[in-house]
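The complex appears here without one of its protein chains, the remainder shown in place.
Our next item is subunit A:
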C-alpha cells in the first residue's frame, strides 16, 4: 500500500539521522568505557588512597601538636578525634594529668606541616606509615615564641571515620637509635612528643636542622640528641 510508498520518502532523513546517531555512539561508547575503566583503575584508586592518607596524616600531626592552655577542652578533643587504637587510648587515659601539666606551663603550641610523604600504604589492610616534617611554634607565658622543626613518623589506620593516627613519634636520631626507626612502638606518643614536652623541657625535642653550615662545625652548639 502507500505505506511502502511512503517509506522511501522518509528514508533519506532517517538514514542520515541514523548514521549520525551511529557515529555519535562510537565516541559515547568509547568514553563510557574509558570512564568505567578509569573509575575501576586500581592504580588510580591507590593513588587517591595515598593522597587521602597524606592529607589525613598531615592534618592529624598538626592537630596533635597544636594546643592552647586557655582552650584545652576542644584542643584535646581534637587530639582524640585525630587518633585511634592504642594512641587514642593513651590520650584518653593520660588526659587529666596532661591537662594539669599544660595549665601549669601555660603554653600555646601550634604546628604547621612543611612537607610530608606516605612511605607505606596497605590499602586492603587499611594501614599506612607517613613522614611529616612539622614546624612547631611554642609560646610560653613570658618570652618569645620558640620555633622548632620536628621530624615526625606516623602510622595511620583506616577507621569508619577516615584515616586516623594510630602512632606518632619523632624519628629517632643518632647511631644508637638508627636501628629502631619507625612508629611501631611510639614510646612517647601524643603528650610527650607534643606541647607538654616542648613546654616543659624546652629543648626536649631533637633539633631538626638542615644540612646547613650550622650542622657542621657549629653543630656543638646544638644540643645532642642524647
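Note that in this section a residue touches a chain if its C-beta (ideal position, glycine included) is under 8 Å from a C-beta of that chain, and two chains touch if they have at least 3 such contacts; residues count from 1.
Just so it is clear, contacts and distances are computed from a predicted model.
Visitor: Tell me the UniProt protein name of the chain this structure doesn't show, selecting from "Monovalent cation/H+ antiporter subunit D family protein", "Acetoin dehydrogenase", "Membrane protein" or "Isoquinoline 1-oxidoreductase alpha subunit".
Guide: "Membrane protein"
Visitor: Which residue from A:61, A:87, A:111 or A:131 sits in contact with the chain not drawn here?
Guide: Residue touching the absent chain, from the options given: A:131.
Visitor: Which subunit A residues would touch the chain omitted from the figure, given the whole complex?
Guide: The missing chain touches subunit A at positions 1-3, 6, 9-10, 13-14, 16-18, 20-21, 23-25, 27-28, 30-32, 34-35, 37-39, 41, 43-44, 46-48, 50-51, 114-119, 121, 130-131, 133, 135, 149, 151, 153, 171-175, 178, 181, 206-220, 222, 224-226.
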